[in-house]
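Quick one: structure below, then a few questions.
Only a single protein chain was left out; the remaining protein chains are all shown in position.
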Amino acid sequence: MTRNFGILPVVVILLLCSAPLAIMYLYLVVDTFSNTPAGSLIPNEFTLEHWRFLIDTSLVGNVWMATFNSLLFAVAMVVIVLTLAATGGYAVSRLNLPFRRFFLAGILVMHAFPAVTLIIGTFLVLNFAGLYNSLIGVIVVKATFTLPFGIWIMKGFYDAVPWEIEMSGVQDGASRFTVWRRLILPQIKPGLVALGAFAFIDGWSEFLLPRILAPATDFQVLSVFLNELSSPDSMTYDFNLFKSVGLFYTLPILLLFIFFQNKLMNIFGGGTKG
Amino acid sequence: MTLKSKLAGSVALGLLAFGTMAVQAEDRTITVWAGGTGETGIYRVDAIKMAAELLQREYALSGKDIKINIETRTWSGWDDFKQAVTLAAESGSAPNIIVSGHEDIGPWAQAGILRPIEDYVDFDAWPLNQLYPNLIDVASYEGQIWGLPQDAEARAFYFSRNHMKAIGYSDADLDALPERVLSGEYTLYSMLDDVKKMQDEGVVEPGNGFAPRVSNGPDYWQFYQSFGGEMVDPETGKLVLDKQALTGMYQFFVDAVDKGVVSPTYLGRDFDDWHRGVVSDRYGAWHGGTFHVKQWESQFGLEDFFGTMQATLIPSGGEGGRANSITHPLVYLLSSEGSEEDAELSAELVTIASEPRINVLHAVKSAHLAIGTAEADIPLYANDRWLGFASKNLLPHANAIPNSADFGAYWTAMFKGLEASWTHTTSVEDAVKNVEAEAVSALGDKIVVR
Partner (left out) sequence: MRARPYGLGFAFLGPSLVLLILFFFAPVLLTGVFAFTNMSTATGIGSGYYTVTPSLLRDLKAEGVGQAADELSQGAFVVSPETIEAARAAGVDGRFVDEIAAKLQGRSFENSSEFQRALKDLDSRPRAIRALKLAMDPFTASVLNVRYDTRDAAFSAISAAAPSLDADAVNTVVNRAYTGWVFTPSNFAALVSKPDTWRVVANTIAYVGATLAFNVLVGLFLAIATFYLPRSSASFFNALWLLPRITPVVLYAIMWKWFTWDTGFIAVIARDLGLPSFNYMKGSVASAWTIVILLNGFIGASFGMILFSGSLRAIPMQQLWASEVDGANRWQQITRIILPQMRWPILFVTSYQTLSLLSSYETIWLTTNGGPGNTTTVWALEAFRTALSNYTGNLQYGLGSAMALILVAVGLVLSIAYLFLFKFDDLISSPKIEF
């Protein structure tokens, strides 16, 4: 870019604004590995004791089962959302459907819907389907809530693919399904990756739905686990322990983020106007 | 005990008489959920496990090989627990036995979630025939007894002996304090004056003179009663909103804030911090449950309760009020879930769990009070100084919040009004008016406004 003026003032202001964030995340990592005397901010000893909960289940409970449940939840979310959004996005973007405009308008409206206020109704539907207090029920509900966003994103990516590819495929005699599978899908791989990463993150972080719709301890996911641990009624209000469990909880997301940062940043790049 | 073997024999014969096929080895599973139960309250569910053990042995005497598995789940708070129970009941997955506060009997009975326990147990037989009658009343609703009292407690006002002595009280004065509170001589405003003095003389940090409960709880109804309020009209059975008492109560907390002995944004703080503050002698006066003493001793390292603290009833607010305490017993409830056999088995289990020697373990471990006369006689209980003090000085003057399907709405409105006045968001009169509006709109003519 241009170098008309120094970038220093900009950097300073940016740093000031970002300071709270930087501090919080820095201390997130630091505190889990150290002890700080009360009333001070500088840690005085390096220790691994806050991480003992990984091996000692008596400290906080069965964190590995909760991890497994969260993993199951997030992976299922990815599978369902990717499949349905990839197909649904293609349908609204490229296929000739009756009421296509209606679907699209509906998706846009649902996208911005206050979905979490519908929990009582959702509870009843799940109850009717016999899926209350099961992981499958929560997965299905969460996937449904994420679907409008997913379809919209995928539509954006599909829109950016030139029509010529499809036309040439169709002229060569392939069915539209084959055209989609062989020619179009590879074109939107970045979109699939971004959406998949986002769906995983969303599923991994989901807190309210599992807490209300699947309260049984067998299905406890890490988010609920961490929240119960840090509830004000719990025995020890030890921020360092909460942070270690929390950092353990966030690890997969941070990893995903590091690997897919660019793709995530471009998730809207597919085709929203601007 | 002959009575027990008689009961065992009856149970065995009864089962035969019911015509159930005498299966050689049978596996039964009973689920128990308990709310508001932390480390110290674990005997609430462990008592059921002990009862299952005993019952298995009783069955074995008559040749039955029945294995009873108890699955338990506890919640340390109340919000999540009550939501889980309600939704589980709607979806048909409620537990067999629920341990909850008695105030849930009203709404849950009306919703059809519970089976009345009086249809399944004999109150003339041991151990239920020695339960305190007022506890049985607390577990009743609409003329039926729905639950078995699981524990009893009272809520007390506590003073720091060190700080009171620093402003001029002697040991003898402090020992006489409970009497003065009971007679109405020492009021809430006397307390405010005392803690203000503590702050002025630097004995206590500013803002730490008075440390009430940090969140909603039955405790706050005590202050309503201190100013002469009644929660329920004994004749008509309707709930009562006494505007004068409510105004007095809200005004008291506003005055406390204005005097600087408590922070305006006090509500919403953290229990853990409060416990620590109590044990480290940070506060001049505070209030809590009798069971908190055990928590302070076992979890927070309190060493000499009687040497460092003095407990009394909640003082009266002045003219027209009275010193009082609220007791919030928990009850064992049978849910409507499960078969008749499961219900009978659950009923037997909770009956045995009310056995004095089993229940006393919970009482002593968590500093709750005895549920029956026999339990109060057991040496483990009788020799406990604090339990004796509480039973003698606090419990006789304690009453419980009413069992009503509609009380919850009134309670929520009352606490909202308290928060609004405490934080000075609204004036006291406006807050009381809002409470009246909300309670009347939610309850209609089920509440009487005075």
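For clarity, chains are labelled A and B in written order, and residue numbers in each chain start from 1.
We adopt the following convention: contacts are C-beta pairs under 8 Å (C-beta built on N, C-alpha and C of every residue); 3 or more make two chains touch, one makes a residue touch a chain.
As the structure is a prediction and not an experimental result, all values here were calculated from the model.
Novice: Determine which one of B:T265, B:S280 or B:S427 touches the chain that has been left out.
Specialist: B:T265
Novice: With the missing chain put back, one of A:V109, A:A160 or A:A216 would touch it. Which one?
Specialist: With A:V109, A:A160 or A:A216 as choices, the missing chain is touched by A:V109.
Novice: Kindly state which of the options A:V60, A:V140 or A:I188 is in contact with the chain not pictured.
Specialist: With A:V60, A:V140 or A:I188 as choices, the missing chain is touched by A:V140.
Novice: Even though one chain is hidden, which residues of subunit A still touch it in the full complex?
Specialist: 1-2, 4-5, 7, 10-11, 13-14, 17-18, 20-25, 27-28, 31, 38-41, 83-85, 87-88, 90-98, 100-101, 103-105, 108-110, 112-122, 124-125, 129, 140-141, 143-145, 147-148, 151, 159, 163, 166-167, 170, 175-177, 201, 204-205, 207-208, 212, 222-223, 226-227, 230, 239, 242-243, 246-247, 249-250, 253, 257, 261, 264-269, 272-274
Novice: For subunit B, which residues touch the unseen chain?
Specialist: Its contact residues with the unshown chain are 9-15, 17-18, 78-80, 82-83, 86, 89-90, 103-104, 106-108, 110-113, 116, 118-125, 142-144, 215-217, 236-237, 263-265, 267-269, 273, 340, 344, 347, 405-409, 411-412, 415-416, 419-420, 422-423, 425, 430, 433-434, 437-438, 441-442.
In this section, only the chains that are shown with their structure count from here on.
Novice: Averaging only over C-alpha atoms, locate the centres of subunit A and subunit B and give their separation in whole Å.
Specialist: 42
Novice: Taking the complex as given, what residues does subunit A use to touch subunit B?
Specialist: 123, 127, 132-133, 211-212, 215, 217, 231-237
Novice: Which of the residues in subunit B end up touching subunit A in this complex?
Specialist: 38-39, 73, 76-77, 80, 83-84, 87-88, 90-91, 93, 270-273, 299
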